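Here you go, one structure.
Of the protein chains in this complex, all but one are displayed in their positions.
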Amino acid sequence: MIRIDVSFYGEISDLLGRERAMVFAADDITVGEIRAELARQDEAAAVLLKPQIRVAVDSRVVKDDASVKAGQSVVFFSVVSGG
Amino acid sequence: MIRIDVSFYGEISDLLGRERAMVFAADDITVGEIRAELARQDEAAAVLLKPQIRVAVDSRVVKDDASVKAGQSVVFFSVVSGG
Amino acid sequence: MAATAHLELGLLDAGQELTRFISGRDGDGAVVSFTGLARANASNGQEVSCLRLDWHPEMTPRSLIELAEAVAARFDVSDVRVVHRAGSITPGEVIVFVAAASPHRRQAFLAADYLMDRLKTEAMFWKHESGPSGARWVEPTEQDRADRARWSD
Partner (left out) sequence: MAATAHLELGLLDAGQELTRFISGRDGDGAVVSFTGLARANASNGQEVSCLRLDWHPEMTPRSLIELAEAVAARFDVSDVRVVHRAGSITPGEVIVFVAAASPHRRQAFLAADYLMDRLKTEAMFWKHESGPSGARWVEPTEQDRADRARWSD
């Protein structure tokens, strides 16, 4: 059992809030599995399946096959814009 | 007889000073005639014959055929550079 | 070659930033700055009463310094500075200040120009406008993407 803190930034935070804790039976899962699990739990989280929603693990942007371990933080985020 | 104040800006002012008053017999002369007269009076003023030395009458840049009347000021100047 | 970045949660004083950036600088000659101001109207013309820039405590500051360093490495500049606001911003307030110093005028212009194009599309902020006619999230415009695409990377 691992617990992972997932947070949401940008437009998706309107639908999903800022943060939620998730618990998984496995020791080691992928970012893609977290996306799928969120979409299963919460209809609004289907937005996470859009390709422009990127993800970071421990503040590093990664692809969906990146693994996540206990204690790591996962951030899903909408399109960024500075300046 | 007319009197014309001639001044010099930039590198040529090292050779010719800032200003000199000139007197001409005619009522109306050209800038080119002033250039020639200066070069005749003063060997150093031969520098004025170089094409990069421009001239203004009453602060407006003109060509050598521009006429100059009593009371007008003539400025000869070297290459400019701002910024 | 130096690059510094700062995430500012309070007000950003662009004049003071410029004063600090040029202070004691007698070897460079050229300093170009860009100041981005919050506008009272969105690109669709609607009135904006508040702009909010959401930010992530690690990713956002890191994105700023990484972009500043990329610019310092790419151009012949001696110093690059980025200061970026986060949080709630009122129209007329400064959102971002960038500056580049170089002995070469064109390099300073290019560095500031490139840095702004990258900040618009890559700085880790999430921009939200609200006003009397509603609220919306703001993404980089087509023009921002075209500006970014002018550069080879």
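Residue numbering begins at 1 within each chain, and the chains themselves are lettered A, B and C in the order written.
To be clear about the criterion, a residue touches a chain if its C-beta (ideal position, glycine included) is under 8 Å from a C-beta of that chain, and two chains touch if they have at least 3 such contacts.
On a predicted model such as this, the values are computed, not experimentally measured, just so you know.
Looking at the complete complex, one finds that the omitted chain is in touch with B, C. The missing chain, though absent from the display, is touched by one residue of B:2, B:22, B:36 or B:56; that residue is B:56.
Even with one chain removed from view, chain C keeps its contact list with that chain: residues 13-20, 22, 24-41, 91-92, 94, 103-106, 108-109, 112-113, 116, 120, 143, 147. Against the chain not displayed here, chain B makes contact via residues 9-11, 13-14, 56, 59, 75, 77-83.
Definition applied: only the chains that are shown with their structure count from here on.
Looking at contact counts per chain pair, the maximum sits at A-C. Centres computed as Cα averages put chain B at a distance of 50 Å from chain C. Rounded to whole angstrom units, the spacing between the C-alpha centres of chain A and chain C is 28. Contacts with at least two other chains are made by no residue of chain B.
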